[in-house]
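All protein chains but one are shown at their positions in the complex.
Chain lettering (A, B and C) follows the sequence in which the chains are written, and residue indices restart at 1 in each chain.
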Amino acid sequence: MEGKEEDVRLGANKFSERQPIGTSAQTDKDYKEPPPAPLFEPGELQSWSFYRAGIAEFVATFLFLYITVLTVMGVSQSKTKCTTVGVQGIAWAFGGMIFALVYCTAGISGGHINPAVTFGLFLILAPLPIGFAVFLVHLATIPITGTGINPARSLGAAIMYNRDHAWDDQWIFWVGPFIGAALAAVYHQLIIRAIPFKARA
Amino acid sequence: MEGKEEDVRLGANKFSERQPIGTSAQTDKDYKEPPPAPLFEPGELQSWSFYRAGIAEFVATFLFLYITVLTVMGVSQSKTKCTTVGVQGIAWAFGGMIFALVYCTAGISGGHINPAVTFGLFLILAPLPIGFAVFLVHLATIPITGTGINPARSLGAAIMYNRDHAWDDQWIFWVGPFIGAALAAVYHQLIIRAIPFKARA
Amino acid sequence: MEGKEEDVRLGANKFSERQPIGTSAQTDKDYKEPPPAPLFEPGELQSWSFYRAGIAEFVATFLFLYITVLTVMGVSQSKTKCTTVGVQGIAWAFGGMIFALVYCTAGISGGHINPAVTFGLFLILAPLPIGFAVFLVHLATIPITGTGINPARSLGAAIMYNRDHAWDDQWIFWVGPFIGAALAAVYHQLIIRAIPFKARA
Partner (left out) sequence: MEGKEEDVRLGANKFSERQPIGTSAQTDKDYKEPPPAPLFEPGELQSWSFYRAGIAEFVATFLFLYITVLTVMGVSQSKTKCTTVGVQGIAWAFGGMIFALVYCTAGISGGHINPAVTFGLFLILAPLPIGFAVFLVHLATIPITGTGINPARSLGAAIMYNRDHAWDDQWIFWVGPFIGAALAAVYHQLIIRAIPFKARA
């Protein structure tokens, strides 16, 4: 990795995909492409880890809906908004639950909690930036659409609520997140990880 | 701990209980089951660490009640809610105090601050996710029950306040947290740590 | 440190003062008392580090007052509180500034920013729990006293404001924090670090 070979590698991605926060970009380490992992292996069906991951995602999604729906109800059923946690409180509930649940389930099931995230094959960031991102999206879009970036939670809420207007717009909360996840996956593949001038090792 | 003895250890957990945040579950390292620690050892009564832990938990619980009760009083005694920190501020007080106190006492007494946590034999997560979890539960349930997930704080507040209606519902703030702690302990034992179907690699 | 000598050490402080967050208390490492550092060494007056630390504390305190006083003014000079950041926003300003400034100055001057902290010879925690503690104290006590846990900021604000009633109660914002700092120092010395049954090494 030292010596004159360096010169040939112009354009190669010099950074390990996840440097510790704040490390500068001046290391000489070359990028190592991980071998692609298969989406599904039949052997998984016999492994306890597989079912454990499923149960953990179910419990996490249950807790996620329980806390966030209660928070929304507390705000929407109050006559005067000033005595509630407000829209900002709702945004904290979503972002904070994602932070805590990703933290708890990352080692067991990967901590997706959101089918669109699974679809986009997102790399798992640390829980805190993920949670903040979710918080901020809710701050910004609750006044416009009510926010539904997680198809599983939108579906769950619609099943329980079960009125016409909850089902009429349900498709947008599936199409939107999946298009977003696809765009993110493309961006990640083409820009963040891409090594255009050189074949991969 | 290697070799054929492994096969006998059905039900043991393959993962180190605390992987670094965001690591996936694909490591090959095997789990080392710690020998069960006795709940109480007579020798503890002679150790300074035992009394130090007791004092630290007392001081932490005192500070917890002092800050949170003051915050609640500041909100409830104001005529107009807009000039107070609001319900969201109360939730921050509970969650933030747990974060700071768990951070400070984790190395000395384990940082429980809550008898139900001790009862459930919870593993201590990092302080930040614990604090956020407490914050979020308060965001969600203050409008419904006033929230009382910590029997010690519910008891303390009821003793100081000492009116009938504070005592009438006191039982729910004991039964609820202990049932929750028991469920969490069972969930942790059966799902998170258990490996029932397969001997270890 | 091994073997039968252990038996004699009942009551010795078994924990390193700052374990990483969340580590359990089951290590066998014995406590090592650091040699006391002198409060002041004449040679310091010739060292650039000494003046650099002074300038850094001055700049940090200046920024602290600038941001927090502006935030308070933004709230108090608005006719309707609902269009301001509110009391919770003020509490964030104090806590957040302490977090950011302790983070920035910890390596240069120790990051006290508060004479009472210097007086109590507080150990520096990580910036995040310190910032949260400051945030929470403001959440709780702004409605009662306006909160003044930092004599330097209380003095600075009183000098600029310079009206009688700002000076009449000034003493409480000096006596209170210094008594608190002294209690914390005693608590730390007698409880957290104390090794009562054994002379120190």
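Heads up, the rule we're going with is that a residue touches a chain if its C-beta (ideal position, glycine included) is under 8 Å from a C-beta of that chain, and two chains touch if they have at least 3 such contacts.
If you're wondering where the values come from, they're calculated on a predicted model, not measured in any experiment.
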- Query: Wait, the hidden chain, what does it touch out of the ones we have here?
  - Reply: A, C
- Task: For chain C, enumerate the residues touching the unshown chain of the complex.
- Result: 37, 46-49, 52-53, 55-56, 59, 66-68, 70-71, 74, 77-78, 80, 82-86, 88-89, 92-93, 96-97, 99-100, 103-104, 106-110, 124-128, 131
- Chain not shown, touching residues in chain A: 2, 10-15, 18-19, 21-26, 80-82, 86-88, 91, 125-126, 128-129, 132-133, 135-137, 139-144, 187, 191-192, 194-197
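Definition applied: only the chains that are shown with their structure count from here on.
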- After a C-alpha superposition of chain A on chain C, what does the rotation angle come to, in degrees rounded to the nearest 5? 180
- Note on the structure: chain A and chain B have mean C-alpha positions lying a whole-number Å distance apart equal to 26
- Query: Between chain A and chain C, what's the gap in Å when you average each chain's C-alpha atoms?
  - Reply: 37
- CA centre of chain B versus CA centre of chain C: separation in Å? 26
- Task: Give the residues of chain A that touch two or more other chains, as numbers and ranges in rising order.
- Result: 82
